[in-house]
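With one protein chain held back, the other chains of the complex are shown just where they sit.
Our next item is subunit A:
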Amino acid sequence: MRRTTRRRLTRGAMYALFVAAIGLIAMAADWERLRRVFFQLDVAREQFPEIVTIAAKNTVLFTVISFSGGLVLGVTLALMKLSPVLPYRWLATVYIEVFRGLPALLTIFGIAYVLPIAFGVRAPGGSVGAGLVALIMVAGAYIAEIVRAGIQGVPKGQSEAARSLGMSPARTMFFIVLPQAFRIVIPPITNEFVLLVKDTSLLFIAGSTLLTKEITTFSRDAVSTSGNATPLVMGGMLYLLITIPLTRLVAVLERRMAKTR
C-alpha cells in the first residue's frame, strides 16, 4: 500500500517536471519568428504537387531500387563469404570491407565521376543511374553482413536434417536455411532499409536534374528559391511519413511470424 502510494507520487512528480520543462521551452521560444521562418503556408502551398509527385516519389523509387539491387548483391556476397571455395570467400571479404569502410558519399562520387574518366564507361541512366549503382554497391556490402549473420544464426541441425533427407546443398540453402535466416534478419534489414531511405539524399553528389530530385535536394533547392525554411520542415515530415509506417508494418509482420516459431 505505502509502496504503491510512493510510486504514484514519484510518477506524478515526473509528469509535473516534464510538463514544466515543455512549458518553459514553449514560453522561451519566439513563436512568431519560428512560424515566419518554418511554417509559411503560402510557401508550403507552392511546393505542391512537385514535392510529392517528384521528390517523395523519387526518394521511394531510389530506395526501392537500391534496396532490391543491394538485396540481390548482398545475398550473393553472403553466400560467397560462406562458400567452401576460398577465392569466393576472399573476394566477398575484400568487397564487404572496402564498401562498408568507405563513406557512401565518396563511393557515389567515385562511381559517378571517376569511373567515366578512368574507363570511359557511364552508368545507365546518367548521373542518377551512376549514383544508384553506387548505392546498390554500398547497400550490398551491409546487407551481405546482415544475411551472413542470419544464415549462421540458423541452427546447424537444420541443414543436417535437410542433408540427411537427401537434399543437395543448394536445395538445403534455398528451402531450409534461407527462409529461416530471413526471419532472423528482418529487424536489421529494416534498419538498413530506413538508412537507405535517408542515404538517397546523398545522390545529389552525382548531380541531379529537375526530374531526379529526391526530398532533400528538392527541399534545399526550394529553400534557396523561396528564401524560407518551410520546405525543410515539409521534407522532414515526408521522410517520417515514409519510414514510420514502414517500421510499424514490419513490427506487425514480425509479431505475426513469431507465432509460428
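In this section, a residue touches a chain if its C-beta (ideal position, glycine included) is under 8 Å from a C-beta of that chain, and two chains touch if they have at least 3 such contacts; residues count from 1.
Please note the rule applied: contacts and distances are computed from a predicted model.
As stated in its UniProt record, the chain not included in the shown complex is "ABC-type polar-amino-acid transporter", which appears among "Heterotetrameric sarcosine oxidase gamma subunit", "ABC-type polar-amino-acid transporter", "Cytochrome C" or "FAD-binding FR-type domain-containing protein".
Among A:Thr76, A:Thr93 or A:Gln158, only A:Gln158 touches the chain left out of the display. Residue A:Gln180 is the one among A:Thr76, A:Thr93, A:Gln152 or A:Gln180 that touches the chain not shown.
Residues 155, 157-158, 160-168, 171, 175-176, 179-180, 183, 260-261 are the ones on subunit A that touch the missing chain.
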